[in-house]
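What follows is a short report on a single structure.
All protein chains but one are shown in place.
Letters A and B mark the chains in the order given here, with residues in each chain numbered from 1 onward.
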Amino acid sequence: MKQTLTNSIALIAVAGPPGSGKTTWITQFLRDPQRPLFYCCPGMGSGSVDQAQIAYRFPGVHLLPEHQTPQIFADLPAQALVYLELGFHLDLTSPSLASLPCQRVAVLPAGLKESDWHDWADEVIPGNDLTVPAPNNLPELWRSPLTGQVFDAPSLDELLIELTGGAYGQVQRVKGIFELPDGRAFLVDFAEGLPGIAYTELNIPRWLEGRPDRFSGIEVVGWNLERATIAQTLLAGCLSEGAIAHHQEQYKSLISSETDQAETILA
Amino acid sequence: MKLAVISCIHGNYEALNTVLADIDAQQAEQIYCLGDLVGYGPHPNAVVELIRSLDIPTCQGCWDEDIVEGLNACECSYPSQLAEKRGHIAHEWTNNVIHPEVREYLATLPMTLRLDNLCFVHGSPHSQHEYLLPSMDGFTALERVLSANAEVLFCGHTHVPYVRNLEDGNLGIRVQQPGQDESIAQVQIPLKRIINAGSVGEPRHGRPNATYVLYDTDTAQVSLREVPYNYQKTCADIIAKGLPPIFAWRLARGMEFAERADDPSHVCQR
Partner (left out) sequence: MQSQWAILSGIEGNLAAYEAVLQDIRRQRHPVTELYVVGDVVGLKGDNEAVIRRLRSHSSSSGASPHPGEFVPQVCVGWWEEQCFSLHGFSGVLNAPELMAQFGSDGVKHLWESVSRESVEWLRSRHFGFHELDCLLIHGSTVSYADELTPKTPAIQLCDRLIRADANTLFCGRSGLIFECWVEPSMLRSTVTTLDGVQDLIEQGKTPRRVVGVGSVGRTPGQATYTLYNPANNQVTFNAVSYNSVKGFGTVS
């Protein structure tokens, strides 16, 4: 680390256009048990999909609140390693960011040779090769918490195909965490220019008791987004209380019968 | 004799008109229609009136049945909750605009039509709701043709055209009953065919073009036809008539409006 906040704390700021692979780059370091790990995504408020996925996938990583950073940094333990993910909508030259004594990493498409990120970064990491929006035509960000909602899986598939296919405006990036009726939660990731929609099952306990009381939500980055229609379509794919209960009962009895069989074989 | 078989028009007048012109150009002598004249599309009355005015023999599709009987499709015939909600919107809209005489005509449509050794159905001989997908088990598919007592079974409903040849079928059967001699038999089944006519007004093969089939009863030759038409006009009409814009978006991509069930051979008891 070239620069450190104190002798022992390392602060790494990561920036880049949407979909370039910032979060992916960061997550490769989050399994390191040697140092206390911290993550912060300023400007996203509480309950961003990235924050939630870091919390679900790396329970050992501490999430930092986005405000009052100087005080918080002061209170960090020795050896702390802090990753600061800077969204595309943040002005890298703003005084609060510029003044942070940190290692600056930009994750950028290989095709991009010149940009504000290049000027800003100490180190450039080649990321996903996609088209970067022009600075004068920055996309809008729409997001919605979905906590408590459980999706009919085929409906979710359908609406993600439509959403990423441009049925509700030009979409550049979709990130979401969705709950399914079998109690599993999935991280969904789409970036325009990359093939397909990635589904990753989150390694968290199955939620089989009513509406899940844990974060889920969606973030869409794009242009001319038909927000009301997207919200409506999402809701049309959400299961009713009764349907959730019905599915949960089914999975519970399935799981218990599998357990019974396993016991029979052992016996 | 050269036959043209069309199916699943779904209120898409523009597509039907273009397909009829193509059928003329191909010099087919007789047209058969496998139903689903209405539903989803913006011109259900005009489509039915055109089919009637040309005296095209037509079977009843599941959408035609729903307009006659009231919404009857079980939820299991939709692939998703979202598709079901959209299906209900389409049904409601169609139900409101349909003319009484059109509804009466739809009620008169038969489930099955026959011409010599050819049988025409919407879904399968067992149900308007059953999907005979090309991936269906061969013996199951064979049973559908045999149960219709036909050499060639024409169907629609899946919105993707195909021809399936089932040949050299051989089934062994051995029956044991207490107090009786065991009986053994071999059943040989010569070539049977399933011909899916695709969809005129709501294609699902990934392109917006209308599809139908031509069949020559003398040579048994089949040709799958894909006909470009002015789908932008239908899309504009969908929006102008107040149907959900997503229907237009899907139509323009040959994605259908999503109606295929998870379990395609599922037959609803209702």
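Rule of thumb we're sticking to: a residue touches a chain if its C-beta (ideal position, glycine included) is under 8 Å from a C-beta of that chain, and two chains touch if they have at least 3 such contacts.
Every value quoted in this text rests on a predicted model; they were computed, and no experiment measured them.
S.K.: Checking the contacts here: which visible chains does the omitted one touch?
M.R.: Counting the whole assembly, the omitted chain is in touch with B.
S.K.: Using the touch definition up top, pick the residue from B:C62, B:C119 or B:L142 that touches the left-out chain.
M.R.: For the chain that is not drawn, the touching residue is B:L142.
S.K.: From the list B:L54, B:L171 or B:A240, which touches the chain that is not on show?
M.R.: B:L171
S.K.: Go through chain B and note every residue touching the omitted chain.
M.R.: Residues touching the hidden chain, for chain B, are 126, 134, 137-143, 146-147, 160-178, 183, 185, 187, 189, 205, 211, 222, 224, 226, 265, 267, 269-270.
The definition used in the following text is that only the chains that are shown with their structure count from here on.
S.K.: So the centre of each chain is just the mean of its C-alpha atoms; given that, what is the distance between chain A and chain B in Å?
M.R.: 43
S.K.: So in the complex, the part of chain B that touches chain A is made up of which residues?
M.R.: So the residues of chain B touching chain A come out as 79-83, 85-86, 245-246, 249-250, 253, 258, 262.
S.K.: What residues of chain A sit close enough to touch chain B in their complex?
M.R.: Residues 152, 154-155, 157-159, 162, 165, 167, 229, 233, 236-237, 239.
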